[in-house]
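Just dropping this structure here.
With one protein chain withheld, the remaining protein chains of the complex are depicted in position.
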Amino acid sequence: MVQEMDLLKRFDAYIDSDQKIEAKDWMPDAYRKTLIRQISQHAHSEIIGMLPEGNWITRAPSLQRKAILLAKVQDEAGHGLYLYSAAETLGVNREELLDALHKGKAKYSSIFNYPTLTWADMGAIGWLVDGAAIMNQVPLCKCSYGPYARAMVRVCKEESFHQRQGFQIMLNLCNGTKEQKEMAQDALNRWWWPSLMMFGPNDESSMHSAQSMKWKIKRFSNDELRQRFVDMSVPQAELLGLTIPDEQLKWNEATGHYDFGPIDWSEFEAVVSGNGPCNRERLATRVKAHENGEWVRAAAAAHAAKVAKRKSLKTDAA
Amino acid sequence: MSTKPNDWPLWEVFVRSRQGLSHRHVGSLHAADAEMALSNARDVYTRRQEGTSIWVVRAQDITATSPDEKDMLFDPANDKVYRHPTFYDLPDEVKNM
Partner (left out) sequence: MNSENHQLLLRLGDDALILSQRLSEWCGHGPALEEDIALSNIALDLLGQARSFLTLAGAREGLNRTEDDLAYLRSDREFRNALLVELPNGHFGDTIMRQFLFDQFALLRYECLAAQRFDLDVAAISAKALKETKYHAEHSAKWVIRLGDGTDESHEKIQESLNTLWVYTGELFEPDTVTSYCTNNGLISDPDQLKSQWLESINLVLEEATLSLPSSEWMQCGGRNGIHTEHLSYLLAEMQVLQHKYPGAKW
């Protein structure tokens, strides 16, 4: 029997030499738990994230936009599925993870607790929310856990059209009528700050960051990624002719970055802990879909069992 | 891990991305039966023309080596360098062998 200490040494050596950990390899419990928490939160975010955009599929203003939006929201279901699958390699099953979500014990990205009020929100979500998500996700393609890293490679490959279609919606609105441009500005005003919050708390107050960095589950700090996002978005907003709702936003020659105003962390805390504008509704919608699907899942399982039984009776008789 | 009777079992999915290549593991999904697994695999893993053929297999039906045996199983091949063509130094006059 290999001793726990030796196993830990070998695990650390793997991590240090940038080798991937695979599903059946020995890993410290805390590493496993961290991964399950992070991957399932990520999966939940994908399927809850279907709802704010799904809200506009039936009202998309052209057939082409409808097709694009439907394909995009469908991709999110796919991403949720890839991620649940990655989590399942760690010895939990999807049903347990969903159960935790439905009982309010699991978290998901707070951004999806904001309402989508106009069509321009489809543009802002693609441009900003998917933009922020991509920034968060690209480094995860190199994360130390193999199944998660591979799922993320797939996700990132597919995500690249999401941000572009969002930006194009914004572009069309900004080149459109006065009302359309106002709609775009209003969407930017409402989605800008929540998008910055997507990178999580400041580094000094981030609970899980240090250990996750060490384990190479996380590769850049929250603040680093947030800064990158701001630096990327400012010229894009200028291109659109829109104003980012931050009076303190200013280019800093010395640092080579944009300085930006303080984030309202009390709002972040409130939304994370369940008091955002749509928390209850989003969760209730998911629970309802799951409960309404129960008889369907049961029927398919029962049918599969019947067919298997008939087959084995036939084989026995032969 | 608890599995309730209504939960659909887990299937591993293998996709041949184009003719001439082997099937490669792409991920997994849940389905009640094999036909559903194939059809779900098509919708989930080949939305962007990633496949020309799909295999699905119940995850529980896969027999795998254990990571604990990794050293025992795979290290012994380490010193059999003579199995590789680069082991053999041949004069330059012998081209393309």
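Letters A and B mark the chains in the order given here, with residues in each chain numbered from 1 onward.
As a convention for this text, contacts are C-beta pairs under 8 Å (C-beta built on N, C-alpha and C of every residue); 3 or more make two chains touch, one makes a residue touch a chain.
Keep in mind that this is a model prediction, so the values were computed, not measured.
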Visible chains that the absent chain touches, using the contact criterion stated earlier: A, B
Option touching the unshown chain, where A:G78, A:G166, A:G200 or A:G276 are the choices: A:G78
Candidates A:H42, A:R65, A:R190 or A:K216 - the one touching the absent chain: A:R65
In subunit A, positions touching the absent partner: 47, 50-51, 54, 57-67, 70-71, 73-74, 77-78, 80-81, 84, 119, 169, 172-173, 175-177, 179-180, 285, 288-289, 292-300, 302-304, 306
Residues of subunit B (touch criterion as defined above) contacting the omitted chain: 8, 29-32, 35-36, 39-40, 43-44, 47
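The rule is short, and it goes like this: only the chains that are shown with their structure count from here on.
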Between subunit A and subunit B, centroid-to-centroid distance (C-alpha), Å: 27
Of subunit B, residues touching subunit A in the complex: 1-8, 10, 26-30, 32-33, 36, 44, 47-48, 64, 66-68
Residues of subunit A that touch subunit B when the two form their complex: 2, 22, 24-26, 74-75, 78, 81-82, 85, 88, 91-96, 150-151, 154, 158, 294, 297-298, 300-301, 303-304, 307
